[in-house]
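Excluded from the complex is one protein chain; the other protein chains are retained at their positions.
Going in written order, the chains are labelled A, B and C, and every chain counts its residues from 1.
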Amino acid sequence: MSHPDLTPLAPRRQITANLARRDSMGPAYHVLTFDVPEGVDARPGQFTMVRGAEWGDAPLLPRPMSYLSGGRRPSILIKVVGDGTTRMARAVPGEPFHLLGPLGNTWPEVTEGKRPVLVAGGVGVAPLLYLARSLAPHGVRPIALYGGRSERDLPMHEELAEVCDLHVTTEDGSRGERGRVTQLLPDLLSGDVEVFTCGPDRMMAAVAALCAPREVRCIASLETPMACGYGVCLGCPVKRAEGGYLYACMDGPCIDAASIDWGDGAAAGGAA
Amino acid sequence: MSHPDLTPLAPRRQITANLARRDSMGPAYHVLTFDVPEGVDARPGQFTMVRGAEWGDAPLLPRPMSYLSGGRRPSILIKVVGDGTTRMARAVPGEPFHLLGPLGNTWPEVTEGKRPVLVAGGVGVAPLLYLARSLAPHGVRPIALYGGRSERDLPMHEELAEVCDLHVTTEDGSRGERGRVTQLLPDLLSGDVEVFTCGPDRMMAAVAALCAPREVRCIASLETPMACGYGVCLGCPVKRAEGGYLYACMDGPCIDAASIDWGDGAAAGGAA
Amino acid sequence: MNQEVTLGGLTLKNPVLTASGTFGYGLEYDSFFDVAELGGICTKGLSLAPRHGNPPERICETPAGMLNAIGLANVGVEYFCEHKLPTLRERGVTVVANIFASSVEDFVKITERLERSPGVAAIELNVSCPNVSQGGIEFGRDPALCAQVTAACKAVTQLPIWVKMSPEAGDIVAVAKACEEAGADAVTAINTIRGMSIDPSTGRVRLANRTGGLSGPALRPIALRIVWDLVGALRIPVIGIGGVFSAEDALQFLLAGASAVQVGTASFSDPTAASKVRQGIAAYCAAHQLTVSELIGRGRPDSRR
Partner (left out) sequence: MNQEVTLGGLTLKNPVLTASGTFGYGLEYDSFFDVAELGGICTKGLSLAPRHGNPPERICETPAGMLNAIGLANVGVEYFCEHKLPTLRERGVTVVANIFASSVEDFVKITERLERSPGVAAIELNVSCPNVSQGGIEFGRDPALCAQVTAACKAVTQLPIWVKMSPEAGDIVAVAKACEEAGADAVTAINTIRGMSIDPSTGRVRLANRTGGLSGPALRPIALRIVWDLVGALRIPVIGIGGVFSAEDALQFLLAGASAVQVGTASFSDPTAASKVRQGIAAYCAAHQLTVSELIGRGRPDSRR
């Protein structure tokens, strides 16, 4: 949609939930699991706006985070980058959070007869792992390419290996093949796959650029700065290939890579 | 001193110390004890500026707090009133704090031959309890008058009773005599006592007003808003009886009540 | 206690509105609370033609605040009247149409369009948007230009006209007085103040528009001071905006003499913020046995007290 008349997918709610557990994987990556007795109907690809109930005036805005799981124990995987995620990483069980969701669209259905190839960069693994786990009961086992700077940047790679055929790359060669995740991709891009990707903008732009000439459908989950998460602030535009803007929170976060103007490799203006 | 050329008592330092324990007495009152291996030479009456090392941009300023004890396990007694104290009240052992001190002057020596009468209101008990505890080894046992709205507003009254002859008042009569702490004072104000008081401004003004005509020396520990705590912001003025201002952080916090213009009962402009 | 407030000819059921640009077109909040419970909502700024807005990044967070350079992306007044207004009217929402143009003529055209559409309670002139190159803040700084826009719009509508003040005018009181004389029914204060942010790790300016408007609690003390000054200088009502996140914040503005408040950025931190502010004011009134009208201006030394 090019002018911002955005209509939501499904009713969304803001709830206050206590942190049930925090699983910290080194200083940078943490899975936060919340207690939501009534459950959250969150599907793979969707996200939630997360804010500590006791944060006061700063950090001010809630932080968009992809669901790693839904239901009564919804969880997120966070990477520490700034004030908000630092605070989340130190939260102790029992601490109350505001969770606003589910927001955004879901990954589209995998087309009949196609095998999904998941391309994950770092913390971008969260919505892809959730997707893979939701496909497992249907007997679908995706191929997953997972890259990071070093082995420390591959949170949940074991969990991913359980539900996917996993190939790992690291820039420093500390695990898997040395190099970038995109170098594994060309060999896989035949007519019977579909690509689902989430990670740094530059990685996703490279993935999109590989898929386009081969006419492989590529869905990218976009991370742009967001103030509201539900279409009112208009702070999350993504340049549309045909001109104008898409809004990551309402038209996405899962968007067909072909409809995006990836510009100089930064759909979201260089956020990631 | 009337113009602000303020010179410090003793060298002060800012240290980062971890919270060692938190003893919470109901939702409103908490004793925070810190680990300071090298020790703090803090005397009764002095204070420290306290700020969580991880507070970020808000609350912005450190909070002035009287020492309840010094040494290697310095402690403070806090009453929850706003954002800063709320955050302190939720701190968990191990959490790092910046402590800047010791700041301000100490209670003056008790004059030879006089018995100290301590008049405490609520959380104002902290510097007075520290004073009483420091007098105990010298065989001095003060009289203490301790008042609050209800029995919930008398933190540490048992500890005070150990080192003082304690008389308690509450406005609702839930403990001790019903009424205000100042009603007990006139009977005690003979020539052989000296008064040390800390509590709400209005209470201290009433205490000062009782002492003055009877020529009883009265030292008040003042609470004014403070930004720095060591004489540079000039944010903590107290009206001086002779005109001009005293600065609570440098001329005080322990100031002879007779040198203060208590105005309409609010030396510090109504802060407390 | 009675929560009604009267702004010139218009009576609102309570003094809490939502601020333009922070509440969409009001329909996005359905699943959170009944928007009709509010005193009113101000729409996203409407222009004559739809606008795409600025390229990304459009927002970034700052200490206790945020910068935005949306560039007035909006559906246009026509689409609004056709597709949004009827639903809002049906639901009993009090709608203040916030409008923006880069010429007096276009302000008038938009006003005329709204005048024809039942369901608009008032028009708020955004003469102070810092995020567009044409019009925007230039209007808001100049008393004569502001008065001209106000008078021109007044001439074509029966609806109350509110003028939204730019805090960047050197002499805001002069601008507001000019609007009052030109027939404004109320002034709203304040719009955002331009700020910017640089990412030292990349050395790049964060917003594509370079500057963006600062909003949120960071701004509140400035907004409150301006509202106080305007209340002292004007006869028409003043509506307070800027960092209202809680009922306590709103009360500061009411005590300073604002006749109503608008909740802006707070809706991003908590979509039910405006509803909570409304409830909190009602609770305060009940505790102090005061109607909202009695509360207004009670913090001023010239008031009874």
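Throughout what follows, contacts are C-beta pairs under 8 Å (C-beta built on N, C-alpha and C of every residue); 3 or more make two chains touch, one makes a residue touch a chain.
Note that this is a predicted model, so its numbers are computed, not measured.
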*asked:* In the whole complex, not just what's shown, which of C:L67, C:A121 or C:V292 touches the removed chain?
replied: C:L67
*Sort through A:L19, A:V36 or A:A58 and give me the one touching the missing partner chain.*
A:A58
_Sole contact to the chain not displayed, among C:A36, C:L255 or C:A282_ = C:L255
*Positions on chain C where the hidden chain makes contact*: 62-65, 67, 141, 168-171, 193-198, 200, 203-205, 210-211, 214, 216-222, 224-225, 228, 243, 248, 251-252, 255-256, 284, 298-299, 305
_Using the document's contact rule, name the residues of chain A that touch the chain not shown here._
57-58
_Residues in chain B touching the chain absent from view_ = 2-6, 8, 11-14, 51, 57-62, 98, 100, 224-228, 230-239, 244-245, 268-271
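Keep this in mind: only the chains that are shown with their structure count from here on.
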*Please indicate which chain is farthest from chain C, where distance is taken between mean Cα coordinates of the chains.*
B
*So, what's the distance in Å between the C-alpha centres of chain C and chain B?*
45
*How many angstrom between the C-alpha centroids of chain C and chain A?*
35
*Give the residues of chain A that touch two or more other chains, as numbers and ranges in rising order.*
57-59
*In chain C, what residues contact two or more other chains?*
63-64
